[in-house]
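With one protein chain held back, the other chains of the complex are shown just where they sit.
For clarity, chains are labelled A, B, C and D in written order, and residue numbers in each chain start from 1.
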Amino acid sequence: GGQPSGGDTSGSGASGGGLTGSVNTDGSSTVAPLTEAAADLFRDEESGVNVSVATSGTGGGFKTFCAGETDVSNASRPIKDEEAADCEAAGIKYTEIVAANDGLSVIVNPENDWAEDLTVEQLNLIWGPEAEGKITNWNQVDPSFPDQAITLFGAGTDSGTFDYFTEEINGEDGAIRTDYSPSEDDNITIQGVAGDVGAIGFLGLSYVEENEGVVKAVAVDGVMPSTETVQDGTYTPLGRPLFIYVNNASYVDKEQVKSFIDFYVANSAEIAERALFVPLTEDQVTTATDELASLG
Amino acid sequence: MTAIIERRGGPASGRAPAPASSFAGRRRPGEFLIKLALRLAAAVTVVTTVGILIALLIPSLSFFAEVPVLEFLFGTRWAPRFADASFGVLPLVTATLWTTLIALLVAVPFGLGAATLLAEYARPRVRKVLKPLLEILAGIPTVVYGFFALQFVQGTVLRDWLHLPTGAFSVLAAGLVMGVMIIPTIASIAEDAMSAVPQALRQGSAALGANRMQTTLRVVFPAALSGIVAAVVLGISRAVGETMIVAIAAGNQAQLVTNPLDQGQTMTGFIANAALGDSRVGSLEYNTLFAVGLLLFLITLLINFISIRFVRRFREAY
Amino acid sequence: MSPTSTTATQPLRASAPIATGRNGEMRPSALAFLLLLWLSLFVAFAVLITLLITIFLTGQNKLSTALLFNFPSADPDEAGARPAILGSVWAIGATAVMTLPLGIAAAVHLEEFADRKRWFNRFIELNVQNLAAVPSIVYGLLALAFLSMLGVTNKNIVIGGAFALTLLILPVIIIATREALRAVPREIRDGSLALGATQWQTTWRQVLPASVPGIATGSILALSRALGEAAPLLVLGALVYITFDPNGLLSGYTTLPIQIFNWTGRPQEGFHELAGATSILLLAVLILMNALAIFIRNKFQKRW
Amino acid sequence: MSTPTGSAATATHTNFHAAETRRLAATPSGLIRCEDVNVYYGEFRAVTGVNLEFGRNEITALIGPSGCGKSTLLRSLNRMNDLVDGARVEGTVLFQDEDIYAKAVDPIEVRRRIGMVFQKPNPFPKSIYDNIAYGPRVTGMKVDNMDDLVEEALTRSALWGEVKDKLKQSAFGLSGGQQQRLCIARTIAVQPDVILMDEPCSALDPIATSRIEDLMHELRKDYTIIIVTHNMQQAARVADRTAFFTALADESTGDRTGVLVEYDLTRNIFEQPQDQRTEDYISGRFG
Partner (left out) sequence: MSTPTGSAATATHTNFHAAETRRLAATPSGLIRCEDVNVYYGEFRAVTGVNLEFGRNEITALIGPSGCGKSTLLRSLNRMNDLVDGARVEGTVLFQDEDIYAKAVDPIEVRRRIGMVFQKPNPFPKSIYDNIAYGPRVTGMKVDNMDDLVEEALTRSALWGEVKDKLKQSAFGLSGGQQQRLCIARTIAVQPDVILMDEPCSALDPIATSRIEDLMHELRKDYTIIIVTHNMQQAARVADRTAFFTALADESTGDRTGVLVEYDLTRNIFEQPQDQRTEDYISGRFG
């Protein structure tokens, strides 16, 4: 599993570079800790820059982003076509940067000793729209499972996590049974699963690692989510990248935004570790650096 | 003595010729402007109400253009933001009813008990200490109550201590804590109502050989009944409108709640949870928020009017 | 029998002693009733104390100056609530500045000038009572819709939150102020008017000064309610991580209840402790405000 | 400046009804006796050193200027002061030679036996019937037939004829005078020995007042009545004996406290007051 971040900060450059101004970010609450960690570390370099992180969800973030309100949008899934169209209509040009990786994890109650490894098909059986009102007991998922009612918890509909999970497991963005307990607050999901033997839920890997013993992760198609399995790509289909979208104009025109984003990418490993995410691979770092370089 | 205070119409001057203007009004434009400003300030409250109505109605109208009113009101499946959307608000309403009912079961007896103690038994000095202490309960931020309900009441008391078959959330836990929060509201109004019962009635009862309990139950309660009803009704209104406790502790699954140990999403819980994300202005999701808000507003409006009626009745009685 | 009594019909009962040894106030039913009443209060206080203890146990580790002076951070050991504290100050300050003059003016109009015979004034009264019981989240929706209509897309600004909070506590302040004004005896007004003072002079120079303690008490209580409110601000979208001090009405901000709400939603236990510590802080402030209000009420409120 | 010196008699005609129709002993029989009674409200001493006996089947009036402690003393005779915060009685109040403040005494029973009628009629917000039945019910009286009891109480208080057809209606529908008689009926219903009345007519019009005064004469046959009144002519009309109180300023503190100035047969108080203060009061020089 991943290690909680250490306390040591990078602080490589001389602090107080003299920049001022603000960097406004909004978007996924899953990605928010990543950007916050970046801002934490960045503050040691450029204490004059105000970084703010709002958490309207990935979809909500894109709305303000495409209205030109924010410089950076945090996203736990790629931008959708309609959202891109909005940006285009508003004349907003942007760059997508993968900032870290995450293993979207399926979790169950620690006392659940039957569902330790589920297939994508089983997950689809449990979570698909057709399951609504029908699949209510674990023994319907697999006859060998005990007679135990299933209760479901998961991310709220505005989150990228929701979009990603529905896309990957149910084959269509937003397609999911509705008789589950959606929450924009992942910790509520933890509470839900921890409080119910028959519960199952999904959320980011960091929550699983922080709540060992409270909830436990389920292997998907035989692979447990972890830094390694996510980085080496074996944890599929739920291993996923986390994104930040940078407003090109902001990057070019606002020195503080450029400085922050450059810092973000340059220190991605440390930032990811601090925020309990899976760091970028070498290739991903190179790609991101190149993308930025092309902006000038 | 220096006659600084001169007599204007004294006998010395005889009947002073009284010109028609002797009382003529001084013009006081400042006074007029001030009164106008005050009136405008008062009118702001009306503007607020109109604002609420407009703010809720316009998105709601767009909402009802897409979703028939009857389907909204009587539908039993609430899944507004899913691919397979449906807009039956009854699940939210049932959850609201449950949390409200449970809250009242706590707040009414305890609130009335506390009010009776304060109004009928406590000496002024004791009351002076107890009442503010009780009011702290109403001052605790509801976020704090929410986590108390979720972690302590639901997690520790209901699950660990009582071993009740309940999950992570329940309308029971939310309702119980909400009830505690409402105790001071009910106590305060009920106490007002009881204190408004003239001392003469208590004395009359005591002079006939009734003890305090008899006086309280048989004279003061009936006499303060409308005020007590008003207190309960206002308690209902508070419970229906409370947001953070239910958003945190009642759960987020919109389902028809039949068992208080189940989770459920209330109307306010839905609005709060939906608002945590950010819906595009004008989208159906956004309008849904306001349709539920409108329903909530209308329900509390109705309740408030009932409560105001009863308050007025006890104010008028004495 | 008394020799002076002309019609000696005093019945037998006259000789029954009154020293029965019993006491009607101490009948079992009466004692049980009293016990129930005390129980009501006891339950309420028991919950209060339990709540305070659980919060304290959660938050005690994180009660430090770091909480007061540090910015939020992705690392719970470094995070503090500084922007939330300042944000609360800004939001409540702006709310106070907007709502106090408005609320007091409206109350003065209703109590001192309005002719209750006019339907409009009666309607305003009714309306204020009703607004006082409108759920707070509805005010959030109102502010959301209002800001949207103005075309403001970034609703995470001090003035937006203050707007919602102002409308939320305006009726509370109006009602409290009216009560304070009503407590000033008629005689003071009559005395002033009989000297040839105008109604406004009477209000401004006699009634308002005399009701300052009552108004202050009500206002502090109303503002403390605003300070603890989270729901309407949540609807406006809440900033939770800012690395700067809110510094103006258009500045981004977060408040203590929102910060608590957010931290409790984090995976790390450390953030939950922070939420507990922040709750302690918020509660301490609220209880202090309550105590101040009660102090003012007891100390300065004249009993006429 | 003007010192009142003239002596033009007013056209006042007073009827010493009580004195004229009854022969009274020089000293009362002492159904209730106050011995050195002081009454305090917290630190403040409202009544000081009262020694007074009230005669059985007599009407005794307490008169005196406002604030001299008449009501306070009256309430201490049936322990109604127990219900007032901070009120405290020193000295002895004997009822049938029993100390009503003794430990073993049930204050509830004291109040049943020594009933009270108040200044403003205070019917309960119930029906006329229930107003009367309330006392017997709460005191747990054994009542064979409540209807009879209600009828008798109302008859005794001269109200039966007026209300017999609307017993189930709210008592609030009655006129002020009827309400006051209802309160008297209510008191009678629990079979007290003594009825205390604190300015029972001051909220009533002349006709209602005169009906109550008539009623008091009736009731005297069976009850002992102690009445506080502001209206001296009323005292003269109804009372067998009259006690005059006034308020004295304490030399040290400046606090005013009520004292008994003079107590005598009513006619004596009004025609040959022994104390100058009594005479000043009776003649309207203050009050």
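The criterion applied here is as follows: a residue touches a chain if its C-beta (ideal position, glycine included) is under 8 Å from a C-beta of that chain, and two chains touch if they have at least 3 such contacts.
Every value quoted in this text rests on a predicted model; they were computed, and no experiment measured them.
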item	value
Touching partners, among the displayed chains, of the absent chain	B, C, D
Options D:Asn81, D:Ser157 or D:Thr209, residue touching the unrepresented chain	D:Thr209
In chain D, positions touching the absent partner	1-2, 4-17, 20-21, 65-66, 202-203, 205-206, 209-210, 213-214, 217, 231-234, 236-237, 247, 256, 267, 270-271, 273, 279-280, 282-287
Chain B residues that touch the omitted chain in the full complex	1-11, 15-16, 18, 20-26
On chain C, residues whose C-beta touches the chain left out of the figure	115-117, 185, 187-199, 201, 205-206, 209-210, 302
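In this text, only the chains that are shown with their structure count from here on.
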item	value
Target chain D, source chain B, minimum contact steps	1
Contact-richer chain pair (by C-beta pairs counted) among A-B and B-C	B-C
Distance from chain D to chain C - Cα centre to Cα centre, in angstrom	47
Centre-of-Cα separation between chain D and chain A, whole angstrom	84
For chain A, residues that touch 2 or more chains besides their own	55-56, 60, 64, 185, 188
Where chain B touches two or more other chains, by residue	151, 209, 211, 214, 248, 276, 278
Pairs of chains found to touch, sorted by chain label	A-B, A-C, B-C, B-D, C-D
